[in-house]
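Okay, structure first, notes after.
One protein chain is absent from this view; the other protein chains keep their places.
The block that comes next holds subunit A.
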């Protein structure tokens, strides 16, 4: 296995190298051949059949290639989990970037590719932040918002100021030798280094599962401090351009005002777009297929709008995601929601990978490396030390107000989690070379800080968390009682605050919730979604879905899904008719399935019988009332489609899984089996036609149709026997149907058909199942038919079983080999395919 992995890895490496070399060669060649191209074009006289037009596709081709390479790189890295357990993926991706950069450098002698601020801020960053906002645990985020804001605002300012000032102090003290950086430039530099980077934080903390409060503190800070960073950066950038002499109190005040405008304005733009998006998804019922697109487009627009107004774009897109998540999830179709979730992750993960790879590649560039030991080491030191001091001081203040104080280890991890990343690098590249002479040194040092924090701190984070025994995130199972209890706690805390007469945090939340459900939901949510929206019920629904899936999987293990298919018919049906439909059986069944699976997951096999006995009963009850309506649905679901009808169906706006292939397969298998059987029975001398004549008089037209469909003329010859033996077990059904006493052996008992008659034949099916089914589906119809009752199409149920049972190839084989307990074994000469022991007898 390991060798195989190894081989695969090598293969990938080779592939990557090939792609790269190809790309670079093509690019460098294209530069040279550019001039010759036109000459060639003019000299060609005839119509070229094939032309090589690299320039035509150069740009998108390169982009696509890079995405591919980054993706493959990630694949290689993730191939071996022993490595990623120790070293975080982000660090490995940066190292991968180093290697790629080396290759490019070797081929081109100049760094052709590097992370430009435009690409980073416009094409790579937005989706990561949108993802963060959309998946933000809102309750957690807002209940810790105070602390997060303190860190994001004061902490960031503190970092910027102290790093800048200290570096300047050291510069004046002569620790850095001869470099040309003034106080303002140091402050500018400090401000771009001050921000904790969301991308790096997500990447590192996602692998270290610290408890949620700690995570949200670091992560929230990294998102919200962007506003501060942008302002500080812009303000100091302006100051640097103005020059020290021009700065007066008015400018400084303007700077402070601009902070509020930028931060709150950005958030406001985000909220507006979030609300717009929610409103929009209210009315996209008819264009469900492009619904998910709106989420991304509007999210991106909120980012660009904020950028256009020179507000904080990151804050904007964060709040857009935070605001809209609840409403769009409720408004959109379930499938669209799933699409959004996955697409979000694909984009975010992809660009995260790209960012780290390019951070690595950017390092291999001679032009940015100006070494200044003092400057670099002091920067590293100050960044780290002041982060610690800041965090410890701020948490110390916060702890006086926090319900659950952050203890020492939490604070340590928080300060250690101050990772700098691509945002800092992007800002550093944005520096104006004309104004700041030491720009390369700054870029280089920023990169070193990034590497230091992402790689070194990233690697040591996990051991540190383990060593300090930081409270980890508990993997909480989805549980109803937990959810209910949480609600109870909420109400309880509000009540206690009311009683003790203080207006605290819970009071505020309660007020907000009331407001939200009264107004916001009313405006932003579809009426239908609003009606259904209930947290407890959502959880219940999810649990049921999960159980249903488990159940299906379980049934499939046992070889047949036939019983489940019948039940899914119920489910579909229920969905269709909503709550009006008075079929009480379904919820109860799911419940029963649920408890058994939960209560003893290890003994499921044993518990199944009890489930289905339950189900059997329920089916009995529910069957008659729902029969008529149900039948229609069943027919639609289970009848084979005409071959031409659904063949080459393609629709851009509908996405259906085409089941034609399966059907063809089924029909083919069945035909072949029929032929084989008829061949066998012919040999045995059984005469099927006899029975046809016998029953066809009674049978209605449908029956004939069915027989044709089944291609099994003697189908009903066996029923009498079955009914007879079934009499006792089917007692649950004896209700209103008059029983016709029928003696066994009226028809020729032809065991050959038993497997199909009792589709549960594949013997893995437990007894209960067969019992339930034969009662409801097989016996009942025959009784009715013979009693001369109008034929009810619910008989068609049997079609469903058959389809499944034919699929399992062993039904036939097993039927041959298994000992049969039934009597006809004695009566008949070696039966072609004796009835599989009917489990109930």
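Criterion: contacts are C-beta pairs under 8 Å (C-beta built on N, C-alpha and C of every residue); 3 or more make two chains touch, one makes a residue touch a chain; residues count from 1.
Methods note: contacts and distances are computed from a predicted model.
> I want to check something: the complex is missing a chain, and I'd like its UniProt protein name from "Ribosomal RNA-processing protein 43", "EF-hand domain-containing protein", "Phosphatidylinositol glycan anchor biosynthesis, class Q" or "GPI transamidase component PIG-U".
When "Ribosomal RNA-processing protein 43", "EF-hand domain-containing protein", "Phosphatidylinositol glycan anchor biosynthesis, class Q" or "GPI transamidase component PIG-U" are compared with UniProt, the left-out chain turns out to be "EF-hand domain-containing protein".
> With respect to the chain omitted from the figure, which of A:496, A:523 or A:553 is a touching residue?
A:496
> Of the listed residues A:59, A:250 or A:403, which contacts the missing chain in the full complex?
A:403
> In terms of residues, what is the contact footprint of the unshown chain on subunit A?
Looking at subunit A, the ones touching the missing chain are residues 401-405, 407, 474, 476-477, 479-482, 484-489, 491-502, 504-507, 531-532, 534, 536-537, 540, 543, 579, 584, 587-588, 590-591, 594-595, 598-599.
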